[in-house]
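Only one protein chain is missing from this complex, and each of the others stays in its spot.
Each chain gets a letter, A and B, in the order it is written, and its residues are counted from 1.
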Amino acid sequence: MSKTNAGNFFEDFQIGQVIKHATPRTITSGDQALYTALYGSRFAVQSSDAFARALGYAHAPVDDLLTFHMVFGKTVPDISLNAVANLGYAGGRFLAPVYPGDTLSTVSEVIGKKENSNGKTGVVYVRSTGYSDDGTEVLDYVRWVMVKKRDVTSPPPDAVVPDLPAAIDPQALGNAVPLLDTVHWENDLSGSPFRWADYETGEKIDHVDGMTVEEAEHQMATRLYQNTAKVHFNLHTESESRFGKRLIYGGHVISLARALSFNGLANAFHVAGINGGRHVAPLFAGDTVYAWSEVLEKAEIDGRSDVAALRLRLVATKNRACADFPLKDADGKYEDGVILDFDYWALMPK
Amino acid sequence: MSKTNAGNFFEDFQIGQVIKHATPRTITSGDQALYTALYGSRFAVQSSDAFARALGYAHAPVDDLLTFHMVFGKTVPDISLNAVANLGYAGGRFLAPVYPGDTLSTVSEVIGKKENSNGKTGVVYVRSTGYSDDGTEVLDYVRWVMVKKRDVTSPPPDAVVPDLPAAIDPQALGNAVPLLDTVHWENDLSGSPFRWADYETGEKIDHVDGMTVEEAEHQMATRLYQNTAKVHFNLHTESESRFGKRLIYGGHVISLARALSFNGLANAFHVAGINGGRHVAPLFAGDTVYAWSEVLEKAEIDGRSDVAALRLRLVATKNRACADFPLKDADGKYEDGVILDFDYWALMPK
Partner (left out) sequence: MSKTNAGNFFEDFQIGQVIKHATPRTITSGDQALYTALYGSRFAVQSSDAFARALGYAHAPVDDLLTFHMVFGKTVPDISLNAVANLGYAGGRFLAPVYPGDTLSTVSEVIGKKENSNGKTGVVYVRSTGYSDDGTEVLDYVRWVMVKKRDVTSPPPDAVVPDLPAAIDPQALGNAVPLLDTVHWENDLSGSPFRWADYETGEKIDHVDGMTVEEAEHQMATRLYQNTAKVHFNLHTESESRFGKRLIYGGHVISLARALSFNGLANAFHVAGINGGRHVAPLFAGDTVYAWSEVLEKAEIDGRSDVAALRLRLVATKNRACADFPLKDADGKYEDGVILDFDYWALMPK
């Protein structure tokens, strides 16, 4: 039996199977500093202990997407080492604040499986849950990936496709945010006078700025998350691939777009739920990422007068400014340059 | 009203106007680790809790220029997003030690304003003050920037040009340094036997070493400081600029030159005052930075027998070694390769 991990193939996954992933990871202020250096995130709650404490946090929580990447990274060696594509996300909920010093680990359950008609690959659905060291659930989400079969002659399993929500119910949001004393929310410090009431459904915001990505940056980010997907790191093999170069981790794009969205959504301090997400096209080093957002929906949360929710579509492009809000053409195909179509709930002070 | 920040134009600034900047930022040991990784700074006081504590610090303070960059970075979205050039610094004073865990915020006051004769731009002078979360002033300095007018037809304001000191009075230095028990200052550990008495006015020191800068490095640094100036990050737009590439944040050059100056000034452990500074020419990724220093002045500080001050001119070059101390030619023009002319006070143990 080989001592190295060759990853799992389509046949290896069983409905109901539970996988406890390596490596547990204590998140530190060093990780948060790197996160800031890699994306330039400027949300006040995550940047300042003083700002966070005045509102009612113990101190500044780490960026929500840092938590997401840490929880996600652990699943790669077991779930997606032989993945052809990361197809989508759904049902992501941030369930508790994560602070430096917390140790995160991840457990996944296989909840769906369906062979593709080509007989060579199949789709595997997993629900992954991130836990803090005291057993608190901090995040759960579903993703589905296209995975190679080990043996093209193995018979197809019974198809099981889970019923996934189109969006998280807003009443299920906000568990990662203590009740906030928003009288201490200073707009000058947070970077914007615009609160939840100032946004309207259908409103589109061009986030204006662009950020060029370097190989060293995305490699450092992806290693920080202990994500081992080979395509991000190995020029020697990737130079023979169809792209001829290293592919940037899709989560890196989400974090860049989210950081860019500060300019226009500075008070959208918390990613509370991930409704869905699609990596429309690959990103490579040297490309410049831009982003725009659309307000899809507004929702209040029962029992909370401090914060409310905006459902946002966050679109990222490469080498294309977003003043004209590029998305899909008349045929419903994504326009050239669009790389990410991400649907999430953010919380804002009222 | 747009939700994105388009920055302020010349007409937007009013004498006496006070701007409280976003984003408050807790400095951590993660930021200091990144600072070391980005510049290779080796000053013992900032590197070692044990060394700093033996002298009388609570523990190791962060590098003074890390504090400077953090305080400066916050001002960019409000002061210099539409700046054509960062013209100069004056009157910079480091007022209290900054330790990991301190949260910094910045407030600026507009203290001068003068339209340029071309009618298209003007110079704005601001005094920016960095505060710790308990209200302690940790740094203040003046900078002036050339800013575009929103409307070339708007009438020129009354010119107000502040009276700025050519240099900080040495008696005003040292507030960021507790009284030190310098019997515990070990030259072996600090890296040099040369103390304040060993330097002479007029003495020039070639710092010998050179450091090549990469795009990923200056981008990570500048994002760490949450400095949002567009020219540092966006290859897509900058490839159309007069340089055709991304411009490196001037503060990155100051930090590189300061780190290089360890070789020759290892005991100049503290930047106590910034008298002035000029970015003579731009730096780009791939360039190699060298530096040399001249001792401009020596001064004792009343009531302190532990430390005294050296006024230093720190000159940085690109792609040119500094054995011949390059500065200005016979016509008073900066020589090719000179990129920084920086005038500061450093403290050294006696």
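Just so we're on the same page, a contact is a pair of C-beta atoms (placed from the backbone, for glycine too) under 8 Å apart; a residue touches a chain by one contact, two chains touch by 3 or more.
All figures in this text were calculated on a predicted structure; none of them were measured in a lab.
A.B. asks: Give the residue, chosen from A:Phe72, A:Phe233 or A:Trp345, that touches the chain omitted from the document.
C.D. replies: Going through A:Phe72, A:Phe233 or A:Trp345 one by one, A:Phe233 is the residue touching the chain not shown.
A.B. asks: For the chain that's not shown, point to the residue among B:Pro77, B:Gly264, B:Gly277 or B:Pro326 touching it.
C.D. replies: If we include the chain that is not displayed, B:Gly264 is the one touching it.
A.B. asks: Hey, which of B:Ala172, B:Leu189 or B:Ala281 is the one touching the hidden chain?
C.D. replies: Selected residue, touching the omitted chain: B:Leu189.
A.B. asks: List the residues of chain A that touch the chain left out of this view.
C.D. replies: Given the touch definition above, chain A has residues 3-5, 20-26, 28-31, 33-34, 77, 100-101, 103, 105, 133, 214-217, 219-224, 226, 228, 230, 233-237, 246 touching the missing chain.
A.B. asks: May I ask you to list the residues on chain B that touch the chain which is not drawn?
C.D. replies: 28-34, 36-40, 42-44, 47-51, 59-60, 186, 188-192, 194, 198-199, 205-212, 214-217, 263-266, 286, 288, 319, 321
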